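This is the structure, below, for whatever I ask next.
Note that one protein chain of the assembly has been removed; the remaining protein chains are unaltered in position.
Chain lettering (A and B) follows the sequence in which the chains are written, and residue indices restart at 1 in each chain.
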Amino acid sequence: MINFLIKLGSIDRKIIFLLIALSVLIPLLYPNLIELPIKVDKNTEIVFNSISELKSGDKVLLSFAYGASTKPEVHPMAIALLKHLFAKDIKVFIVSLWPESPIMANQAIKEIVDTKLFNLTEGIDYALFDYKTGGFIVIKGIAENFREVYKQDHNGTLIEDLVIMNNVYSVSDFNFVFDFSAGVPGNAEWVQYACDPKKIPLSSGCTSIMVTDAIPYVESGQLRGILAGMPGAAEYEKMVYDFLVEELNTNSNLNNDSLLTKGKAFSRMSAQSVAHLLMVIFIILGNLSYYFSRKKN
Amino acid sequence: MFIKRQLAIVVMISMGFLALAGQFINSESLREFTDKDAPQWYMIIAGFTAFLGCLNLLQLHTTNVIRKQKNWQYSIFTLLGFLLMIFFGFIYNGSPADLGPHLKNEYSAFYWMYNYVYLPLSSTMFALLAFFVASASYRAFRIRNFEATLLLISGVLLMLGRVPIGALIPWWTVIVIYISILFALFASKIKNKKVFFFSYLGVNIFIIVLGFFLNWNINSPDFLSIPLIQEWIMAVPATAGSRAIMIGIALGVVAQSFRIITGRERSILGD
Partner (left out) sequence: MKRININKDFILFFGLPVFLILIYFINPSQLFVTGNETSFIAIFISCLTFEFFIRKAKSGENFYMRPIPAMQAMEEAVGRATEMGSSVLFVPGISGLDEIDTISGVIILGHVAGMVAEYEADLHVPCCVPIVMEAAKESCKEAYLKKGRPDLYNDSKIHYVTDDQFAYAAGVNGIMLREKPAAVFYQGKFYAESLLLAETGSSVGAIQIAGTGSSSQIPFFVTACDYVLIGEEFYAASAYLSGSPEMIGSIKGQDYVKLLCIIFIGLVVLLSFFNFVNITQLDISSFFKINIIN
């Protein structure tokens, strides 16, 4: 037994990779195999409550700053947030800070439209603006003068002709800013160059890796909570789903003959749980092997 | 020589001071320069160097193929991929939109390549991280010394706390974890194996029975909930460490920038 444990310490990486692959693949293929209740994190709750405090007609600026590689983590947050915002009849303005982000934004809006949950009109309920190069310079520009940065929306409609852009001139004219980021520019730039100087509430949804960088801003209140990676997305999806279920028959912004779905991150949490548990088991076995091999030597 | 050395240093110093002055001097034209013109100049230069990069790529891989150098077969794939995307980006449209905006149009060949080739490849590379994290943790998270033990414990608690399974871990398991950590730290002090084993077992049983007595099975305290421990780790030690490293890095950036702006750091120019 002890020799077996010692041998485990130098196990081939490919076996670890195979077991991790199976631990992720099986729950993804059979999502009903393991159904785990999701406990909502304090930061996710802060995000949900901040959005819930907004009123009908309020304006929210969404910044899409992620691409294809981080789509599985961040895109479900975007979908859930858009559902939440449209259910509350909040006007949505989408800007893109990465070259791939307009595609992500388009796909997000298309997914929302395809659910037939809402009756949305572009230019009235939401506006999409194309990618602008410059990173934090764009954020600074939006903070000072939105119309100088964006002259037209992604369809080529002039900004003056957009009904939704009435009385919107800078970041101060928004009631909330939400940033979906997977790198730079991201939530730190929004804090530094726009929302903190102009005192506009800001929140963010980002990849799990970025959370440690963003957490000082969360703790200081400069970010109102944070959606941390796929677990954050799953928690937020759950909260939005429960909200929509409650509101389905009473909310005039919702089409009550549409089907409500929980979202992709929610269904992927069982896979992530099993994978994490497996990693912990590997770590314990690795330590046992290390202990016995040291003892033997 | 003058252009490569002295002129380059003069340009470097003056641009550095201009950018710094733009933050403090109340001048519209200076701010226009630092906020709009200078970044645009950089982007234009970077855009032209993109041509340089593409030419370099083409030259390197074409030479590999022509001279049939080692692993020249991979260069064929590189060249094919490069030329194909150029073709779909600049020549062939495939969508009702004009050439240019067709890049975003979902019926264009370019968009198809993006959605069905680039997107899955990119996601796959990111997904590889899961495997590498597993093998790295298996190799690195060993109880070698105090710091490594701390890394191990916080890593395990965070891994379990962030996923739904962490909430399912019962309070008495967390007690066993705490007591195991405590005994692992004092293991070297207790020479007698029997004493060690029985004291470990005894302490576990005692604390768990005490827990039942205190109704922890109905209402467990925060320090026995892994998700709440995870939240505390993120909110307190992780934030503190993150802030400290941020401040250190910021100071390092200031010092490095000072050396560059004052022309002392010239190795970037090859001096």
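Just so we're on the same page, a residue touches a chain if its C-beta (ideal position, glycine included) is under 8 Å from a C-beta of that chain, and two chains touch if they have at least 3 such contacts.
Keep in mind that this is a model prediction, so the values were computed, not measured.
**Q** Thinking of the whole complex, not just what is shown, which of B:I9, B:V65, B:A97 or B:V133 touches the missing chain?
**A** Reading the full complex, the residue touching the unseen chain is B:V133.
**Q** May I ask which residue of B:L7, B:A50 or B:I66 touches the chain that does not appear here?
**A** Touches the omitted chain: B:A50.
**Q** Which residue, A:D58, A:D89, A:E144 or A:E247, contacts the hidden chain when the whole complex is considered?
**A** A:E144
**Q** Extract the touching residues of chain B with respect to the undisplayed chain.
**A** On the side of chain B, residues 20, 23-26, 31, 42, 45-46, 49-54, 56-57, 60, 63, 70-71, 74, 121-122, 125-126, 128-129, 132-133, 135-137, 139-140, 242, 245-249, 251-260, 264-265, 267-271 touch the unshown chain.
**Q** Could you please point out the chain A residues that touch the chain left off the display?
**A** Against the left-out chain, chain A lists 13, 69-70, 140, 143-144, 182-183, 192-194, 197-198, 207, 209-210, 212-213.
Basically, only the chains that are shown with their structure count from here on.
**Q** Which part of chain B faces chain A closely enough to touch in the complex?
**A** 35-36, 39, 43, 104, 106, 111, 114, 118-119, 122-123, 125-127, 130-131, 133-135, 137-139, 141-144, 152, 155-156, 159-160, 162-168, 227, 231, 234-235, 238-239, 242-243, 246
**Q** Mind listing the chain A positions that touch chain B in their complex?
**A** Of all residues in chain A, those touching chain B are 11, 13, 16-17, 20-21, 24, 36-39, 41-42, 67-72, 102-103, 106, 133-134, 137, 140, 154, 208, 211-213, 215-216, 219, 228-229, 231, 269-270, 272-280, 282-283, 286-287, 290-291.
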